[in-house]
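One protein chain omitted, others in place.
Labels run A and B following the written order; every chain starts at residue 1.
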Amino acid sequence: MTAALPLPIQLVWLIPVYGFSGVLLSLPWATGWVKRNGPRPAVYLNLLVTLLAFGHGSLITLEIWKRGAQHLSFNWFSAADLHLSIGFDLSLTNLAALELVTLLSLLAQFFALGYLDKEWSLARFYALVGFFEGALSGLVLSSNLFMSYFLLEMLTLSTYLLVGFWYAQPLVVTAARDAFLTKRVGDVLLLMGVVALSALAGSMEFTDLYRWAAQAQDPSQGTGQLAPLAGSLIGLGLIAGPMGKCAQFPMHLWLDEAMEGPNPASILRNSVVVTSGALVLLKLMPLLRLSPMATTVLLVVGTISAIAGALVALAQVDLKRAFSYSTTSYLGLVFIAIALQQPAVALLLLLSHGLAKALLFMSVGSVIATTSCQDLTELGGLGNRMPATTSAFLVAAAGLVGLLPLGCYWCFGLGVQAIWQAHPLFAGVIVFTNLLTALNLTRVFRSVFLGAATPKTKRAPEVNWLMALPMVSLTVLVLLTPFLMARINPVPGIGAFSLPVAIAVAGSGLVGVGIGSLIRLDQFWSRSIQQPLRGIQDLLALDFYTDKIYRATIVAFVAGLARFTNAIDRQVVNGVVDGIGRLSLQSAENLKLSVSGQLQSYVLTVVIAIVVLLSSLTWIVGEAVR
Amino acid sequence: MTSSALMAFPWLSLLLAIPFLGTFALLLWPGEPSPGRLRGITIAVLSAQLVASLALLLVFDPGHAGMQLEEVHSWVPSIGLNYQLGVDGLSLPLVLINAALTLVAAICTRDFSKRPRIYFSMLLLISGAVNGAFLAENLLLFFLFYELELIPLWLLISIWGGSQRAYAATKFLIFTAVSGMLILGAFLGLALFTGTVDFSLTPITSERLAMGSQIVLLSALLVGFGIKLPLVPFHTWLPDAHTQASTPVSVLLAGVLLKLGTYGILRFGMGLFPEAWAQLAPGLAIWAAISVVYGSLAAIAQRDMKRMVAYSSVGHMGYVLLAGAAATPVALLGAEFQMVSHGLISALLFLLVGTVYRKTGTRDLDALRGLLNPERGLPFTGTLMIVGVMASAGMPGMVGFISEFLVFRGSLLAYPIATLLCMVGSALTAVYFLLLVNRAFFGRLAITPASDNPVEDSRLDIQLAPVAPRETLPALALALGVLALGLVPALLGHWSEATTTAMAQLPGLVALIPAGGVG
Partner (left out) sequence: MPVISADLTRQGGMPSATELERRLLAGETLLAESPDHVLEVVGVLESYGEVLDAYSRNLIYQAEQQFLNPFPIFKFLDGDLSPAKIWRHLNHDRINFEYAEYCMKAMLWHGTGGLDAYLDSQAFADLCAPIIQAKRRNDLLLTLLDPLFRQFLPELIRTAATTHALGQFWRVMSDLFIDLAAAERAGRVATIAQVVDVLKQGLVAAAAQPITYAVTIAQQSFPVLPPEAGLTFLADVAVPYVEAVFLRGMPFLGTVSFNAQAQQISPDQGQFAYGALFADPLPTMGAGIPPSLLMQDMYRHLPAALHDWYLQRSRGEGDVRVKICASFQKAMFCVTNAAIAGTFPHPAGSSDPQALGANQAYARAWASRLASARTDCLSAVS
């Protein structure tokens, strides 16, 4: 079968290798072996391999377009009944995701060349982005759960290293730690699910797992049926990984803190990383039938994330954080779509959100690069001076909000149309989230781009071409998103929703924009004097005190347990040992068997041990024989 | 040479002869050789040992499950002590690890101030004794080698250790002596009760024994090897021994000597008493889980980097016991992987902690900060440290992951709760090692506890001695090994799979493997 396939498809295993090879190619500069010259060759090499990955991906897409989906598998490791393979599932959906990943990675890397132009550790940054991209591009093509888990963990590691890029900055230290640990908790729960599935179902290929899950659910199958508790636990384990990756409540904290990392990494993190997490969840969707509980949890988590994320975003004064919470919110909507068995809507939403959010973060990066400031209260009046940045923001906002006929408008329309009869509540969540997002984007736009210039925005020339070019390219791409969506999803067509639905979506967007334009901006920042309002403001601005809650519960619990164990270890376990030691030495003194030195005490111990041992042996064996 | 001639060559005796002859050569070397020359001779001997160990791969048949390259010579037949050697998939990787890590220990030795001749000869003696223990096919011979390794290690700690070395060395000695006695007692008991004086591994069967006696003997073995492993609550000698031992000794201790415990448990505990093993297995799984969680929690509370790594050993060696308790083919292969993986990773971590200590004079996590600083800090050490801790935390792409995955995958159906607890321990590993990296390597460079005044802190000037590139070579080699086995696990699985699969099919054990299904 493999022999008949064209070369680009046979060489599909190269796709993740491109990104990973960027790591190796960057090493001479990242490690400082090249001392006299600067790190930029590493940048060019990484851009080159990313371009190769994109080009190779495009070739494969063309071939698959002609031949239909293909599946390639390479054996990685086998032992006894365990067979682990590297599998690629070359469907158009996966390839579209691959193209999204490589294209955004390319644009973000290009953007970073301008954003980090005075950064001496560029090579390390690009090595990490290469690692990131390698793991991501393998993940979206992965055809088996083991490889998906493998690469998800690598993503966790690369997120840690990217967030920790400015390792000397105090808040980065905690941010990198929290990002890793939060995701790691999700990953370990996922690992439990993966290990359980591997042991129970045997194969790790998604298609085999679907078959197994259907069987395990089938009541007519007497033997292979899975206990409901085990099914539920596995389901919960499986969704925990994507929950962590997609920054869903209550595992969303890391995304806020991860904003301490370099902006080009934030571009990728808020677009393709969360998307990859959701794609894994999509692949796991048929398995969730094992566990109705997991579906319920998905719905609850998605709803809370969507609404609370949007509300918390409203109260942020930090430019990056105002939008990172919105990522949590949109991924919440994706979770709802997946839980309600709407994979098409989920996919389209991931695509339009990914592109628009990447553009939004590019625009944000331009603002930060120009003003050295991310505080909304200190920004203003950039609109008439930064054409590329301003239009990027406007287009990205339009792409995110269901109002103008760009990406998310059609997604929301399809989503509401699909679920409003069976689940009106969740249709309401979509519409309400749209309203809140429109409100948030409008108020941020006003405070950054409109109004009078502030001291920090008084001199704000447009960013250099290295940042402007990818930003403008992506702006065009976001404007073209509806056409892309129409190509990907011809049936029933992206406009397949009724007029009332269209009015509801556009209306909610319009109301959001309206409120956002009318509110007094300062009421958001200055804390209100009225106690209840002030309480709500603080609650939202500080993200429901989630970090404090964590600190008081899980962190305190583990730390307490660790201290307790350590105390036991020192006082009790070691104390007993020391006591015995002292006693034996003392008795040695008393018996005048030994004068001094350790060898004597050794001999003594040996003698005592033999005596004790033999006597107890004879006694026990005697008992047993009798 | 023909292939049969190759097979007939006493390869295993060669593996004993090289280090032992090296020991004598060092001790009897005429005149007063300089420490550098002694180190050179040691490295040459150990390189030869490594080459000879690698040569085993050429003559070893990976498809064959039983003992290979056997050598049998009668020695003291009256007490059943025969010179009887053999190697199989369980011991082969450990022999390689022994050669590699002893070489690393010799290379990274930098303190020549005290009696270098004794030091290096003891190093060789340990390596030879460990090889003997891994290759012995006779219980008494194993015991001889097991005890032989004890005294040189005790000397290494008590002469070249830190300020509390007397306490730590004595503690180590007492614990290991008790361990030896228990093991000897069990071996003698087995002979006594079965009524034979043949201590060969192969003909011994415990079937004839009553289950009660089997359990007693197995328990003695478990405690004996459990001390060496070490399992909670017999572990307290380990953190003290590590904190007092010098870096090369820690590398040996963690990388090689702890494996004698796990090897002993699998080879003798499970191999000699499969029926009793099956009886005790549920308890062993729980014991393993307790050990893992206890070790991990205790590690979180440590402030001394070396103690933290030592406690991580307590946690990670527990996985081997869990896998042994489950005794499925995948789990036992996982146990083998875990032994190798822990050997490489803990050796790597001890090397790096040793470098940090040598350059900064402290291992206190409250004092160390910002060591990643590229010009004045230890950036390369920091990079390798990130590799090491991530490997230890089970990050895919490194050998720690595949080991843990195999152990968990093989054990889950047999002991779901214990396995899940061990996975929690794996998550806790990420916690303490991440804290280690974040505290010591992130932030602004300093080697004093942070004061209340960050402005004053930013005025500290630090002048650490640089790490020469060749000083990092052993750690780099280990890190590459960790990555290579993590990316291509077949490099290891190929040699061990036949043996571990056969071990899982020991008659008494088979009943243990559940038919499938949980809940």
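The rule is short, and it goes like this: a contact is a pair of C-beta atoms (placed from the backbone, for glycine too) under 8 Å apart; a residue touches a chain by one contact, two chains touch by 3 or more.
In this text the structure is predicted, and so the values were computed from the model without any measurement.
Note that the absent chain touches A, B when the full complex is taken as a whole. Which of A:Trp13, A:Tyr44 or A:Phe483 touches the hidden chain is settled by the complete complex: it is A:Tyr44.
From the set A:Leu27, A:Leu59, A:Ala214 or A:Val317, the residue in touch with the chain omitted from the display is A:Val317, counting the whole complex.
When you scan A:Phe165, A:Trp212 or A:Trp254 for touch with the missing chain, the hit is A:Phe165. Contact with the chain that does not appear here is found for just one residue of A:Ala460, A:Val513 or A:Ala562, A:Ala460. Within the entire complex, the positions of chain A that touch the omitted partner chain are 36-41, 44, 117-121, 124-125, 165-172, 259-260, 262, 316-319, 321, 368, 371-378, 383-387, 390, 455-456, 458-462, 464-465, 468-469, 541. Residues of chain B in contact with the chain left out of this view: 162-163, 357, 360-362, 367, 372-376, 444-448, 455-456, 458-466.
Keep in mind that, in the parts below, only the chains that are shown with their structure count from here on.
The mean-CA centres of chain A and chain B are about 36 angstrom from one another, to the nearest whole unit. Across the complex, chain A meets chain B through its residues 31-32, 77, 79-82, 121, 149-151, 153-154, 157, 160-161, 164, 167-168, 170, 172-174, 176-177, 180-181, 184-185, 188, 191-192, 195-196, 198-200, 226-230, 558-559, 561-566, 569, 573-574, 577, 581, 584, 598, 601-602, 605-606, 609-610, 613-614, 617, 620-621, 623-625. Touching chain A in their complex are the following residues of chain B: 158, 166, 169-171, 173-174, 177-178, 180-182, 185, 189, 193, 210, 212-213, 216, 220, 232-233, 235-237, 294, 297-302, 328-330, 333, 370, 372-374, 379-380, 383, 386, 390, 393, 395-397, 401-402, 405-406, 408-409, 412-413, 419-420, 423-424, 426-428, 430-431, 434-435, 438, 441-445, 454, 489-490, 493, 497, 501, 504, 516-519.
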